[in-house]
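With one protein chain held back, the other chains of the complex are shown just where they sit.
Read from first to last, the chains carry the letters A, B and C; within each, the first residue is number 1.
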Amino acid sequence: MSSATEPRPKAVATYSTAFQEGMREEMDRDPTVFVLGTDIYDRGGHFSQVKGLGERFGHERIRDTPISEAAMVASGVGAALNGTRPVVDLNFLDFAFGAMDELVNQAAKIRYMWGRPVPLVVRATAGVAQGGAQHNNSLQAWLMNTPGLAVVFPSRPWDVKGLIKSALRGSDPVVFMMHKLLTGARGPVGGPDELVPIGSARIARPGSDVTVITYGYGVVVADDAATALAGEGIQVEVIDLRTLAPLDVTTLVEAVKRTGRALVLDEAPALSGPAAEIATTLSDHAFWYLDQPVVRLTAAHSPIPHSPPLVDGLLPNVGQVIDAVRRLALARGPSQSSVS
Amino acid sequence: MSSATEPRPKAVATYSTAFQEGMREEMDRDPTVFVLGTDIYDRGGHFSQVKGLGERFGHERIRDTPISEAAMVASGVGAALNGTRPVVDLNFLDFAFGAMDELVNQAAKIRYMWGRPVPLVVRATAGVAQGGAQHNNSLQAWLMNTPGLAVVFPSRPWDVKGLIKSALRGSDPVVFMMHKLLTGARGPVGGPDELVPIGSARIARPGSDVTVITYGYGVVVADDAATALAGEGIQVEVIDLRTLAPLDVTTLVEAVKRTGRALVLDEAPALSGPAAEIATTLSDHAFWYLDQPVVRLTAAHSPIPHSPPLVDGLLPNVGQVIDAVRRLALARGPSQSSVS
Amino acid sequence: MPTTNGLDAGLVPGATDAELYDWLADMVLIRVFEETADGLALRGRIPGGMHPAIGQEAVAVGIARALRADDVVAGTHRSHHHALAKQLPPAAVLAELYGKATGTNGGRGGSMHLADFDLGLWGTNGIVGAGLGIALGAALGASVRCTDQVAVGLFGDGGANTGRVWEFVNLAAIWRLPLIVACENNLYAVETASKSVTGGNSIAERAAAFGMPAQQVDGQDIVEVHRAVRAAADRARAGDGPTFLEFLTYRYKGHNSGEVIRYRTEDEVTQWRTSRDPVERFSALLTNSGVLTPEDLTRIADDARAVVDAAVAFAEESPWPDPSTAAENVSAWSNRDGSVR
Partner (left out) sequence: MPTTNGLDAGLVPGATDAELYDWLADMVLIRVFEETADGLALRGRIPGGMHPAIGQEAVAVGIARALRADDVVAGTHRSHHHALAKQLPPAAVLAELYGKATGTNGGRGGSMHLADFDLGLWGTNGIVGAGLGIALGAALGASVRCTDQVAVGLFGDGGANTGRVWEFVNLAAIWRLPLIVACENNLYAVETASKSVTGGNSIAERAAAFGMPAQQVDGQDIVEVHRAVRAAADRARAGDGPTFLEFLTYRYKGHNSGEVIRYRTEDEVTQWRTSRDPVERFSALLTNSGVLTPEDLTRIADDARAVVDAAVAFAEESPWPDPSTAAENVSAWSNRDGSVR
């Protein structure tokens, strides 16, 4: 966490315009920053994330591409090696499947193999919402499991702006995920030089009874649950990871050492998802402080369906968080079911 | 585990010829089984995994392809939907990057979306050995995190043969990984109808003090360590997962309930790797039986280098397993360092 | 129903008047369905919205009518027209768009993931180029099993810039698979003009360079579409391998329902609508040649309206799927507990 740089009431933006703003300021500052992607010049991207930048920076710096994900990422990698700072906008994260070699076997490994930094940002709309099975892949765990990549997934405008700035001033590849459901979320943003460090979680809500660790849209769900639980006298601490790789182990571990009870909330598929890493990190570093096993509350291990009630049926919701946290807060020693 | 079907002294094969044998028998049995891949007809694949099958089954059923991973997997998916049982041989697992959409967004989701089974096997040489950063990706966690895929990773000829048979008699996609370093490993194999069920782990070595959970080449490392530790009076139980998805939770949990101490040994990169899932599964189901936190002993979170001493420097070795298991066996309560 | 016989008259060789009636009826049904669904999407009835294919009816119907019922069509993100042309029931399609339990796929698929394998629709597909891959594999399966099935894989001008499409084309060419590679070139991929991002003279020329017979076809003329597909299907069934058809067509609406269109002129749209509309052209051809009467046209329009109205009522009234089933049927592989995790 970086409470020192917490938002002061300032310019207000949406999650999406915060990205625009961060991009605009960095592009003004650094002429080597440019963006490539489908339908970005005029449309400004499918989530308006670069709206207005086309006119300002021209076709050379806001470059419309064909539907060629491999070529988009590959050209970003090579351009990053050649003195520029490309932002490859993949539109939906799912389209990264077409560029996996370029991202994982090239971008992520070049520093290690060849000693050259690859200052590449790959931006993608992520998270679970409408759109069906093929547009709602949660690749967070894949990317975390890829040495050489930083993976960020902000939950609010302040962090969007601060993190894209950090990404564009760093030297190594960053996958920048933005949650569909947060596109219009409003909140303050920092100034031109207020950066959010990559690799730092934040305490989104202090609390002393149970720690809920999450990121992206999960922060909204957790906060709603925490508000409800406060009414019952259960004080929930919510940690917004902001960065999934590298993980801010210190913040997590310190928090759980205080509360002794943790729930990891995640919308990615259960098996070998990010929640497993977070739970294991806590076990690695704070096992003896745990009053109860860390609870994983994740999506079912399933593709995402189209129908809204089916989507709801798969994803962890506020009610489930409330129930699980309540059980966790009240548990004393092993329950009958867990030892049988 | 399936101790009822444990190997009796029988035909002996290598890891690689066991695959050949299983394929040959299944292709004899079922005319809809066929293989496609690069350099398989004459060469028999880069690890001789289908050596000799070309002559026996002809070019229609042992099909040489161009270097077109997307087309290979896509054509396998469509053919599987059209009444055949294709085995797509990717050569190295790393080349799956070129077919990720076909594997994850198509093969894995079609049953869920459209109610049709996709009886597709994707075989790939996997695991860490020589070959450098780009030929030694461990995608186990990625594939485990993909709902709709079964993921198998045998450690010995018996399981290779028994698992490929199960895969070819099932109805859903299976990623079949074979470890480079085990290619020539010898051992007994079962007969034409001795199947190893997908989703079943096995106790590779019984022991009462510490459970080591691993798979693939890790079984060899763990067994060596266990033999050495037996000399010190520490009885190590080794569990060979055989299948990574679905995980055989029961076998793992029962084992750890007996020993109370578990180490997960894995050569995949640390962060959000398979070891995290296994450790969390134990915490989910056996937290109150754990005398000590589950220990993860994994590769460093790094690409794989070329130089042998560097490779060795990254991977968990027998000595490290011995040390870690010894510490685990002897530990009593929290150590100073882990609570500070 | 007309009494003259187009088959004998040679208006469309190989098709009876009754069939020509059905072709037009299918096109009109698609037009009405898509206009209606687009409106419903704008009113928020279709979760996630949709990609209307209005203007592209002749391609879909021309293809489907040149195929046997057991032939395979694999579509794209913009594929309601393919689904309806393959005779998926409009009510079940619309219910699927709504996400209802009665949808073609129980609400699991949605607009971009419609399928009915029994009717030969092997999925519409959310990933650009992916449907062609499934059709490629279907053709491979047919070839391995020695059936005489043909598969058609669809993609757009935008899809012509994905690498996977050219891998698929090459594999089909060298293996001489019974595949028809069908590109719906409607000039745009979302807002991007095809010509601004597509090197070379034409998409068909690319295909020819990969060793596949390839031609451009007027996609607004169902007779031309049908002729080309029929010839390609005959070749495929005869074991003479795949064919590439680039259909020149146009979508009248935006990429997705509600899209604000600034990347093309109203003039351009009007041009296509007034001078090349596939429904108008075919209606005129059939009435001018006496195959259909004006009353037939009215009946076709009325029938389409009635079917679509019934579909809307059905979709509106159908129940939602049971949320507790959401994670079922992911995989038949299960662990010792029977759970797939």
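The rule is simple: contacts are C-beta pairs under 8 Å (C-beta built on N, C-alpha and C of every residue); 3 or more make two chains touch, one makes a residue touch a chain.
Bear in mind that the values here come from a model prediction, so they are computed numbers and not experimental data.
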Can you list the shown chains that the omitted chain is in contact with? A, B, C
Considering the whole complex, which of A:A13, A:A74 or A:L310 touches the chain not shown? A:A74
From the listed residues C:W166, C:Y252 or C:W333, report the one that touches the chain absent from this view. C:W166
Omitted-chain footprint on chain B covers residues 38-39, 42-43, 64-71, 94-95, 97-98, 130-135, 270-271, 300-303, 305-314
List the chain A residues touching the unshown chain? 32, 34, 60-61, 63, 65-66, 68-72, 74-84, 86, 101-102, 105-106, 110-117, 147-150, 170-172, 174, 198-200, 243, 245-251
Given the full complex, what residues of chain C touch the hidden partner chain? 161-167, 169-170, 173-174, 196-201, 205-206, 208-212
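Rule of thumb we're sticking to: only the chains that are shown with their structure count from here on.
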For chain A paired with chain B, centre-to-centre distance based on mean C-alpha positions, whole Å: 30
Multi-chain contact residues (two or more partners), chain B: 101, 105, 112-113, 147-148, 245-247
Multi-partner residues in chain C (2 or more other chains touched) are 106, 108-109, 113, 125-127, 163-164, 330, 340-341
